[in-house]
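The block underneath contains the structure these notes are about, expressed in structure tokens.
Yeah, one chain of the complex is gone here, protein chain that is, but the others are all in their spots.
To keep things simple, chains are lettered A and B as they appear, and every chain counts its residues starting from 1.
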């Protein structure tokens, strides 16, 4: 089981940190998932600001494991355009190691940039693109046990 | 530069010219109140900038700070769009940056000197938007203005809005 959330850029003309796209497979206790993702933003922000201070010279977009909970692992990724990607993986899912996660984030990022070039997408709006949906679905299926 | 590159560059230049011309024709026919053309072009640029920067920064490392971003705009971004770098970047470290391009692509075909100077602004608006859009997508709100005195050289001034 694995869930993906794509969160709005920090400086979107609209609100900050509202979900541009949020998807959960399977959909049961989706609510808990939303809560987890939302709280994970705390850590994302912490990491970003830490980088802002340039103390850590962590120049990678992938933030790695944000924090583990008893039953989830939460991973983060922030594009240069400050779009936050958060991925929540079930702790029991040992198939997903850091590298898989990283590459999944890359995929997400790629299709997000495609969306940005979609004339029918207005930056900062929620994403309703089918192409994106399909991509995410296939990506999840690949790892759902 | 390969023929292909030249071709697609030409495409951009020509397209841009037509865009400017088209808008102003519309304005003269009163479909859009004149003078807003500048804003229209700038907005187009803005959206394009957003999209472009999303692509261009996809594989770059995370930026350290504002200056880092400005450098990116002047080097990679400018090169990809205008096939050359900004010639000079100055800043007062108070959030104002001046990007000087001594041979700005969109003006080179137009004139070398003061001829057509009065028309120059329309051909800068799009690029102003381009910069603003790019920056905004990188989380920097800004205002971008431009200035030409002898073509094809021109200056873009970026005022960063502290958030």
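Here, a contact is a pair of C-beta atoms (placed from the backbone, for glycine too) under 8 Å apart; a residue touches a chain by one contact, two chains touch by 3 or more.
The rule is simple: contacts and distances are computed from a predicted model.
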The chain missing from this complex carries, among "Trafficking protein particle complex subunit 10", "Dolichol-phosphate mannosyltransferase subunit 3", "Splicing factor subunit" or "Proteasome subunit beta", the UniProt name "Trafficking protein particle complex subunit 10"
Answer key for B:15, B:67, B:112 or B:143 versus the chain not shown reads B:143
Chain B, residues in touch with the chain not shown (by the definition above):
35, 38-39, 42, 114, 117-118, 120-122, 124-125, 128, 141, 143, 145-149, 154-155, 159, 161-163
Which residue numbers on chain A touch the omitted chain?
13-19, 30-31, 34-35, 38-39, 41-43, 45-46, 67-71, 91-92, 94
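Going forward, only the chains that are shown with their structure count from here on.
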Starting from the mean Cα coordinates of chain A and chain B, work out the distance between those two points in Å.
31
Footprint of chain B on chain A - complex, ascending:
9-11, 51-52, 54, 58-61, 78-82, 109-110, 112-113, 116-117, 123
The residues of chain B that touch chain A in their complex are 47, 50-51, 53-55, 57-58, 60-65, 136-141, 163
